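Below is one structure, written out as structure tokens; the observations come after it.
Excluded from the complex is one protein chain; the other protein chains are retained at their positions.
Residue numbering begins at 1 within each chain, and the chains themselves are lettered A and B in the order written.
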Amino acid sequence: MSEKILEVKDLVVEFKTDRGVVTAVSGVNFELHKGQSLGIVGESGSGKSVSALSIMGLIPSPPGKVASGEIIYRGKDLLKAPIEEMRTIRGNKIAMIFQEPMTSLNPVFTVGNQIEEVLALHQKELSKAQRLEKAIEMLKMVGIPSPEKRFNEYPHQLSGGMRQRVMIAMGLACKPDILIADEPTTALDVTIQAQILELMKKLQNELGMGIILITHDLGVVAETCDHVAVMYCGKIVEKSDVQTIFKRPQHPYTKGLIESIPSFDSTSGHAKGRLPTIEGMVPSLFDLPSGCSFQDRCSHVTDECRGRKGSPHLKPLAPDHEVSCFNPIGLT
Amino acid sequence: MGAVTIAEAGRIKEAEQKSKSLWRHAFESLMRDKYAVMSIGIICIYVIIAILTYTGVIASDWNLEVGPSYAIPSWDNIFGTDIFGHSVLSKTLKGAEVAISVGFVTTLISVVIGVFFGALAGYYGGKVDEIIVWFYTTFSSIPYIMLLVAITFILGKGLVAIYLALGLTSWVSLCRVIRGEVIRHKDREYVQAAYSIGGGHFRRLFKHILPNVMHLVIINASLTFQTAIKSEVILSYLGLGVQGRPSWGTMIDDAKLELARGVWWQLAAATFAMFLVVLAFNILGDALRDALDPKLKGK
Partner (left out) sequence: MNIWTYTIRRLLYVIPVLLGVCLIIFVLFNLVSPDPSLMMLGKHASAHQMAEIRHELGLDRSWFLQYWDIVKSAFTFDFGRSWSTKQEITQMIKNGAMPSLTVSVPAFAASTIIALIISLFVAFYRGGKFDKSIVIACVALMSIPALAYILFGQKILAYDWGLFEISGYEHGFPAFVPFVLLPCIIWVVLSIGPDVRFYRTVMLDEIYQDYVRTARAKGLTENVILFKHVLKNAMIPIITWVVIQIPFLILGALLLESFFGIPGLGGITLNAINSADFPVVRAMTVLSAVAYIVFSVITDVLYTIVDPRVRLK
């Protein structure tokens, strides 16, 4: 396995709301290796986006606050780094792209200008002409046709897929070590989704960066990621490489997610029957049950799951396979 | 359009429930804001005062000589007296009647006209819309004060003239807003679903679209109310104010002669009384906007 470039340890993030303090992320651990992709999967409210924003130091505070934990990048704890240092890292060594390409780009500046901006900020040694050249090169790299023309266009003149490509170009302009992509394809058409994911994979091969891909779509993860972490109600419930997760999921939630992916494969058993779903709804973070948060929806629930005081911790069941469950499914 | 599907009926129900839960949610978050609650309290107090003075329970001596002319505020007359020896305190309390009624009636008129034309324009579109838009564009091109003056010239003096003048000049902004919202909602799925069940135009407009734009009416109403109260002062200054009854506007207007003689208490009392209630409406209006406007980004 290649070297570890990012390690998140025991991350806890809280938010102050007018109904009290809610813990969006409670004790999350994961790591990213060079050249590899980690997929963080979960429903809305699972804490996946918040975890990613914490890496970049972008948690709005107030009302948010990183209560505890460490985020180690190149030997340094990012959570303790001064803001000026974070600013030299953002967009430069660690870049992030977001879900809504429509609103994530500034509508009153040209697309090329916005890419140029990140170069001007982090690569001050470049001349204006060099920046322009690089920006156009980035547009070409992300597959935008006639990049010289597109350079002077405004975001609203581009389609959703192209805007996301621009976001990627902006993110990768300084050749970062890590790209964090928060639901990059959720707002796009299915066919465009596939193109964007392919593009990201290709760029990863070319530039050798690590990718953290946040999504609620397991299908996306299966396509593009090497490792997967499944989150539920602010905690990671299962963590492994992508093959293991799909072939031998141990946490009932993971299993439920996998089974609910529609498929035409007759061997999966539900090409004919009804699509299995996970019963119930995600509990409100204000109202978590004691014991395991998943208990009310779990097909494997035991009294221990309900009775224990705290929620289960991540325990390794096998090398590179951790599960946080009082009653894992067991190897079949 | 054929039989309604369960999905469509479900969507209508959902939309109706959404508007109910919006009110519930808004009410709850409004109650949580202590300034909003205080403002509601202040407004209620003013309304109660207005009712009490109207029925003569309090401040019935506003017309009587209770002290020497222009007496300074003292324990006998907390706010002093005016030129006729009338208690300024009583006049201030009585003035709440005019203020509240002006605010209320003006808002009522402007809401009725604004919503009527706005909904019509937004819903029917086409020629109807063009005519209504042309109408309110021309209407709003005329400066507010001129319109006020002209209307009061025509209608003569008195409270009714003030009601009409203020009401007729304040419906345009609400009309614009309602029109925009109705246009937005017209094409929404739940309205089309209602159509497929066989709802007629009237039913669709009233039962489905209007409840979803009511929040804008409420927000706008709080603004209209306080603008009306402040405008009454200008009308008084122009000599078009209320006769025969004290109003804060006439009290402030009288002050222009009194100040030279060092008599400040009528101005202070009326200004303060107005300040409190207008402030309350401002705060309430802001709180209502925060609570009711679903487009507000998280803050």
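Note that in this section contacts are C-beta pairs under 8 Å (C-beta built on N, C-alpha and C of every residue); 3 or more make two chains touch, one makes a residue touch a chain.
These figures come from a predicted structure and were not determined experimentally.
Of the listed residues A:56, A:79, A:169 or A:220, the one in contact with the hidden chain in the full complex is A:56.
Which of B:30, B:149 or B:164 touches the hidden chain is settled by the complete complex: it is B:149. In the full complex, subunit A touches the omitted chain through residues 56, 58, 62, 86-92, 95-96, 98, 100, 103-109, 117-118, 121-122, 154, 156-157, 167, 170.
In the full complex, subunit B touches the hidden chain at residues 134-135, 137-139, 141-143, 145-147, 149-151, 153-154, 226, 230, 233-234, 237-239, 252-253, 255-256, 259-260, 264, 267, 271, 274-276, 278-279, 282-283, 286, 297-299.
One rule holds for everything that comes next: only the chains that are shown with their structure count from here on.
The centroid of the Cα atoms in subunit A and the matching centroid in subunit B are 49 Å apart.
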